[in-house]
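Notes follow the structure.
A single protein chain has been omitted; all remaining protein chains appear in their positions.
Naming follows writing order (A, B and C), and every chain is counted from residue 1.
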Amino acid sequence: MRAIVVKPPKPGVEIKDVKIDEDKLSTIGLVKVKVLENGICGTDREIVSGKRTSVKPPAGKDELILGHEAIGVIEVGGYGLKEGELVMPINKRGCGKCLNCLVGRPDFCETGEGLVAGTKGLDGFMREYLYDDPKYLVKIPPEIKDIAILAQPLADIEKSIEAILITQKRVPIWTCDDSTFNCRKALVVGTGPTGILFSLVLRTYGFQVWIANRRELLENEVEILEESGIIFYNSAGGYENLVKNVGKFDLIIDTSGASASIIQHLVPLLQINGVLGLFGFPRYDAFSLDYKTVQDFVINNRIIIGLDNGQKPHFQQALIHLASWKSLWPKTTSKMITKIISINNEREVISSLREKLPGEIKVKIKWE
Amino acid sequence: MRAIVVKPPKPGVEIKDVKIDEDKLSTIGLVKVKVLENGICGTDREIVSGKRTSVKPPAGKDELILGHEAIGVIEVGGYGLKEGELVMPINKRGCGKCLNCLVGRPDFCETGEGLVAGTKGLDGFMREYLYDDPKYLVKIPPEIKDIAILAQPLADIEKSIEAILITQKRVPIWTCDDSTFNCRKALVVGTGPTGILFSLVLRTYGFQVWIANRRELLENEVEILEESGIIFYNSAGGYENLVKNVGKFDLIIDTSGASASIIQHLVPLLQINGVLGLFGFPRYDAFSLDYKTVQDFVINNRIIIGLDNGQKPHFQQALIHLASWKSLWPKTTSKMITKIISINNEREVISSLREKLPGEIKVKIKWE
Amino acid sequence: MRAIVVKPPKPGVEIKDVKIDEDKLSTIGLVKVKVLENGICGTDREIVSGKRTSVKPPAGKDELILGHEAIGVIEVGGYGLKEGELVMPINKRGCGKCLNCLVGRPDFCETGEGLVAGTKGLDGFMREYLYDDPKYLVKIPPEIKDIAILAQPLADIEKSIEAILITQKRVPIWTCDDSTFNCRKALVVGTGPTGILFSLVLRTYGFQVWIANRRELLENEVEILEESGIIFYNSAGGYENLVKNVGKFDLIIDTSGASASIIQHLVPLLQINGVLGLFGFPRYDAFSLDYKTVQDFVINNRIIIGLDNGQKPHFQQALIHLASWKSLWPKTTSKMITKIISINNEREVISSLREKLPGEIKVKIKWE
Partner (left out) sequence: MRAIVVKPPKPGVEIKDVKIDEDKLSTIGLVKVKVLENGICGTDREIVSGKRTSVKPPAGKDELILGHEAIGVIEVGGYGLKEGELVMPINKRGCGKCLNCLVGRPDFCETGEGLVAGTKGLDGFMREYLYDDPKYLVKIPPEIKDIAILAQPLADIEKSIEAILITQKRVPIWTCDDSTFNCRKALVVGTGPTGILFSLVLRTYGFQVWIANRRELLENEVEILEESGIIFYNSAGGYENLVKNVGKFDLIIDTSGASASIIQHLVPLLQINGVLGLFGFPRYDAFSLDYKTVQDFVINNRIIIGLDNGQKPHFQQALIHLASWKSLWPKTTSKMITKIISINNEREVISSLREKLPGEIKVKIKWE
């Protein structure tokens, strides 16, 4: 079948025929999924560019099928899944050994031996067909099929917020005097898809949300953020003005994925009992905090937390949230998919895997 | 202004002019809300029939304005609420003394001195205007205004499920091997609005859901339950057949509000580590459990839990869920409001407050 | 080797030689434990009397070695256990299948296939030697060896209180205004070893504790309860006087193990948001609650919870508590072991397994 293939660590990507053991379905417990569409993510482009050094093909191979965002339709069902149902495969798979993987939470895998489709030891989803275990397939409601591809990146964010809210249970009362989060201020750094999705979920949880970038927003970004009441701040001149006007932040999420040095600018913006969530990877540089900032961090019960990967419950939560946004914020949801490319338009597929266009939120590849 | 008024414990109800201290807005912290619509609930009818003995007018009065479900529009705003915004008032108000009320959770008020609009010591919402504290007003997204009146009864259910899920944290792993609730079976007893809403929320959380009544479903009820995959069981002949085919239940919710004796039929249906949630009030009779059933209850870590009232975070969660249902289950949501009556159609308003029509889910009174 | 053996469901008990496969140690992962002492518990006597119908010998056998409370010394060590170390075996063993058993919590086993030494499908600990898996052996600090046998019954109670405290997290604030439990009132029904241990743990957690029985306390019971400030109430005339003087209870634990009807007398004593914990088995009769009591139960967020079995973390917690009591309440701890019988005094061992003596708290059998 056709698939989008990389040969890490070499840069480059191609669409080519690959052989998949066609009798895999005889393996107990698998169903056959025809892939309908894939989402392209920054990680894919990093792999294609050869910059992501941690990427690994399946054991014994030098090629890797790319892609960790996909929607497909069941062609040969079973085990509770019926022909014609829409599904999304989950990218992170368990090690089969540690307790977290046994209870369905490979995102906290302790052995480090869990595989990740499209990036770490397991072929990805950019191909005509999958043969997969229903445990790792999430049913997609047809009513929101147009935006459902967002459920994969959103699942990571749902898990992140779950982790943060559990962490904040250490504070006896972190809710407001009406028991909501309406008085809590969150700052999301970065206006890429991840920053936008984080902001939307935080709004859904009732937080006041500021989103920051070091440039002005493009027009479509403005429209996406408007409906849900997210406030934009241009941080090109630093955060002083923001703090002067708004105060410190109970929750800060860094999605910038650029210089690690941003962390030293964000820690001092934290409110008492505040949390700095690190999501995504800084690409260069370092950060430094002096002893006075550390003292302040300690005396004010602050936390820095690493955030990663969602699992099946987070995919399902993501779908509920996407469905609610479709009703509540129709303009926002209608602008999140910025481009749909046919797999037959090979040149544009390859080009989209190489480069992000200005104003892009999410690009989908359509298999037909 | 006009209002719908009762004189408990006398049966009866009338629409009449009432005097409200018009300079209340000078009180610090209040806004003025023009009521747009009210929902009618079984509790209202019980009060009108004179059967609900616990109902109390405000201190020093013998009249009570009815109603605890309302949507209004801000006429005089302030404190974060702007003219023209839609809001829903919360019915349960804090005692101002106990810690739970201080942190915004009068649903767990410890003094028992909290008031409840329309039923206990506080005038209700069936009237032209409210002067209220924004702390007790929930913003309603205009996009779901048509079904938003359901957020009040749904808030009670959101709180109930929150309470149950916290309670089940006593079981180290109550999720399935994919960390979802997809393998868990819930039985909801009663097909009134509460039973339906409970079933829909449990589906949203990923549970398998059966709903039971001692009669066949009406056509509109069938249509409401179909889309979300809720399975109906006619319990006229008992629950034996159900358990034989489906097994025992991890979660059972009684919303029947009839004979207390049903409890003795439900407890033996509980799975190991299972929960029986009692929501709403039985009206007569008693239940009895023999020592062997109690032994079984103890050795299998079961729980019976009383469920009541939601607060602001539950109203907000209810709105998110309603919005998601509008996308996911459009047929269901379009059939939940079974009738809209103009306040000017006095005869039908009174008649609707007296009697539930067959097939009714939710009836709204429209102020105009 | 010698062992204390029953043949359920026949009444009776004997000390006799039994054959145990002596090369069991070659099985990977086992150590050899020489039993030093056993505790006698009410369950043992029920089995001996033939009244406990649920007791089962190991599969394919008609004899069962009795006993689920033991302390032993490692004779052949390994896997982190050294010769000479004191250990206590855990009675409840996992099914090896369900997630709760996989994470070390067979007390919430979902398959119902877990075994229990001395009562359900597994030989007990009243014998010269055990060959056991270190996962099920708890290290006993020699410093508290004299009272350590109490760690087994106490473990069940530690787990029960853990389950209750998690359950009460559903109440946003169940602690007092100093964040302790010092204002919370607990009533423990029953003054047997279980009732006493429950009361002591609740005191340790800071609760005010009343303990009730329908007779006056014996002198040694008075002395045991005095030091820790537990207050005795004679409930022969009902609970009216208690409630009149003390008010309702936030937590009630029934350890009486007699008539199930007591439950209907205890439910109305519950405070708002209160919990009734059922520990141990009622032996006869039934309880009945009328619809008004159920209404009250619902509107006040109450809970009835079945409590059972502790696992390794609860045994370890029990040992810490016993050690603290030895310092804090030396008189109490010195009076908990009311008799020590040599295994060689066969007549008295058998007689103690048949009948509880007045004033008995815990009787130990000593192997020598």
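One rule holds in what follows: contacts are C-beta pairs under 8 Å (C-beta built on N, C-alpha and C of every residue); 3 or more make two chains touch, one makes a residue touch a chain.
Computed from a prediction, not measured in an experiment: that's the story for all the values here.
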If I'm reading the header right, one chain is hidden. Which shown chains does it touch across the whole complex? A, B, C
Among C:58, C:77, C:104 or C:121, residue touching the chain not depicted: C:104
Which listed residue, A:218, A:272 or A:340, touches the chain dropped from view? A:272
Across A:177, A:223, A:346 or A:360, the one contacting the chain not displayed is A:177
Of A:13, A:88, A:117 or A:263, the residue in touch with the unshown chain: A:263
Contacts of chain B with the missing chain: which residues? 99, 102-103, 172-173, 179
Since one chain isn't shown, list which residues of chain C touch it in the complete complex. 102-105, 135-136, 141, 143-144, 173, 175-180, 204, 206, 311-313, 316, 320-321, 323-328, 330
Residue-wise, where is chain A in contact with the chain that is not depicted? 99-100, 103, 105, 107-110, 112, 162-163, 166-167, 169-173, 177, 259-260, 263, 271-273, 278-291, 294-295, 297-308
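Just so it is clear, only the chains that are shown with their structure count from here on.
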So which chain ends up closest to the centre of the protein, judged by Cα positions averaged per chain? B
Same residues or different residues where chain A meets chain B? The copies count as same if more than half of the interface numbers are shared. same
Quick one: point me to the chain whose Cα centre is farthest from that of chain C. A
Counting in whole Å, what is the centre-to-centre distance of chain A and chain C, each centre being its mean C-alpha position? 48
Gap in Å, rounded to a whole number, between the CA centres of chain B and chain A: 36
At least two partner chains per residue is the criterion; list those residues in chain B. 103, 105, 173, 177
